[in-house]
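Subset of chains shown; positions unchanged.
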């Protein structure tokens, strides 16, 4: 089928490639003319036969908002917009409501897979009405991994990004669990072969996983992780996951501790620990000296 | 090769079966005569040609301690004892030192795989001297999963159980991360198909793993987990992992939170939260009334 | 000076009393005519000489929003509105901007002290311009505790509620710390006199505090806290504190753990721990049985 695809960066570019290999007719637009198939959104819309499906794959926030608004003006009744970016699920309702009066459908789609997706397929978590999802289904089928797994229509508008958000929250917790175990092995004087221990876990254990395979890969390159700084960024999803836990009254100790560990990793100095140290000084010996002076 | 195997419960019994399928000559002893091949430890030792390898697969603590002591009296120079149970790594040094004066070797072996091991192989994490490990290597090779992974000689005596202990600590953290994500999806009014969302994650995502496959399996049987109580036991390894973090000064927020969540799951009433509630009462309205009375 | 006071509940009523004892002329309005001095907001405004100060002490959210809007229509240039309720700091900017075009000032004031405030004074944390704060200063001076402490002009609009919010976050953490210590003493077989231990801490220790005095009080009444359920509500401030930590990238492990403990205290069953238990079942013995059947 035909698809309009907006945003041809690392993700969007690979997705176009995977879709074309599957025989779909993809018209891609990007601000960078070197990779774009058309020169403007208007041209993209013109090139597609109605009813159209247009996939938005641009940064969450302003860029997505603006693109959806422009599409609202260019598209017609019966068309469907799919937001495949990392939007907060609360944006989805806003987008859907903007498009609905003109009869344009809206589907949100959380996409996992990163740089491995071109080869292995992208896991897709989708929200929207059954009617709108159905229009894009052949695209979803081509993007997803082969087999039974890797696709869900999780609920109404927002449910796709919500599911992806929780996926990322879990990811934070799992990464932190592996990482804490790695540090404990490194700290111990008992285990000599830490990379070997981790490699051994890849089969037959309860903790075997794709993430563990990646950790083993990383240790193959750099067995002490000497070349990498202990600095971890966070995208929005981890934060949104904890915000949702607060909204819903759900205890989320592990995922929030993982998020906070990333915050801490980016601090050169911890004001919290300065205050703890200051308190220790106050009831230790220095306090007396200051008292005598003061 | 020949192996003496002590303890033929769920784990030991399956291990005997896997070893026999691989062509090894296993002489098994158990307190339960229905499953034992011999009537006593003494008979087991007699039945093996020196130098012998004897694998102990009985509960950690007293049972293992006692068995190792008896073997110390029955075995001879050049023999090797393998402790495949869930002993604390600190017990291993004690066991090794008890056997060393008579020239008996000692190897500790953490075993993962549970009920799936007979089919898929057992992941083995081993500690001891190269010489002693070598004597049992054909047994390890038969028990482990096929291929490159599932076995490590991690270091000297204790390193095997230590590696297994950290494995279990990571397991606690991973399970808690998935479980928190499940609760958040359940709590949300946005996602309709929670089991479908989790099933979809099994391929193409960053969080795909064997544990996730099991969670999907559990939800296939019972989509709301309505039939299962939120009560989680803990074996020693999780506790020992956190104790080690304390000894070594390693921050272990995620794994300790996972352990504490299990503790909490077994309490009918939380004295901590009683005290919090009592404090809230004290600075709320009731305090005034009591004050007026007092 | 004259003050219009809207909301004469437990807090507002006592504040009127404390202000009158200090010689101020308070005109109080409440929806409940039994406690009100005037029958309407309009009458309240009429009764005050310009420039007026009107203190709003009604529930945060809609009630406060509505009251501020009505005052915006009734008040005149040079008047000042003080919001002494528990509003989220982000509401303050909205309120201030609503009033500014008419030349009406706005001050937010976080109030601590609860039922003890009438006697001991209310701690006040204030945000707004110096000019607007100055107009209400005699009121602040009468409400605050005697002496050097208990009042701060912390910054511009919102800074008062922000400071109070962080105060409450700290309160959550402190209560949880005491409560965890209480539970540990209770659980131990070593300490016989738990209430005595806690009472002893009230003087000479590092952890002496007003909250500790309250805990001792609670144990005087009920030494095992047998009569109180381990169920702790939370007001908005604890949640907002953690939300702010997320917005600002600040690690807040202790305060968030205290908040999550309250969430957990209100759950009859923990879906998280159901999922953990389900996973344990899956790799334990039952899994095999199901497998064989399936």
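Going by the order they are written in, the chains are A, B and C; count residues from 1 in each one.
Rule of thumb we're sticking to: contacts are C-beta pairs under 8 Å (C-beta built on N, C-alpha and C of every residue); 3 or more make two chains touch, one makes a residue touch a chain.
Since we're looking at a predicted model, the values are computed, not measured.
Here 3 of the identical protein chains are placed; the entire complex in the file holds 4 of them.
Note that in this section only the chains that are shown with their structure count from here on.
Of all the chains, the one whose CA centre sits at the greatest distance from that of chain B is C. Rounded to a whole number, the gap between the C-alpha centres of chain A and chain B is 33 angstrom. With centres set at the average Cα position, the gap from chain B to chain C is 46 Å. Multi-chain contact residues of chain C, defined as those touching 2 or more other chains: 253, 257, 261, 264, 270, 272, 283. Against chain B, the residues of chain A that register as touching in their complex are 89, 112-114, 117, 120-125, 127, 144-145, 147-156, 158-159, 162-163, 166-174, 176-178, 180-181, 183-185, 187-188, 190-193, 196-197, 199-212, 241, 244-245, 248-255, 257-258, 260-261. Contact residues on chain C toward chain B in their complex (touch as defined above): 10, 114-116, 175-176, 178-180, 182-183, 186-187, 211, 214-215, 217-219, 221-222, 225, 228-233, 253, 257, 261-262, 264-265, 269-285, 287-288, 290. Residue ranges of chain C in contact with chain A, taken from their complex: 206, 239, 242-243, 245-246, 249-253, 256-257, 259-261, 263-264, 266-267, 270, 272, 283.
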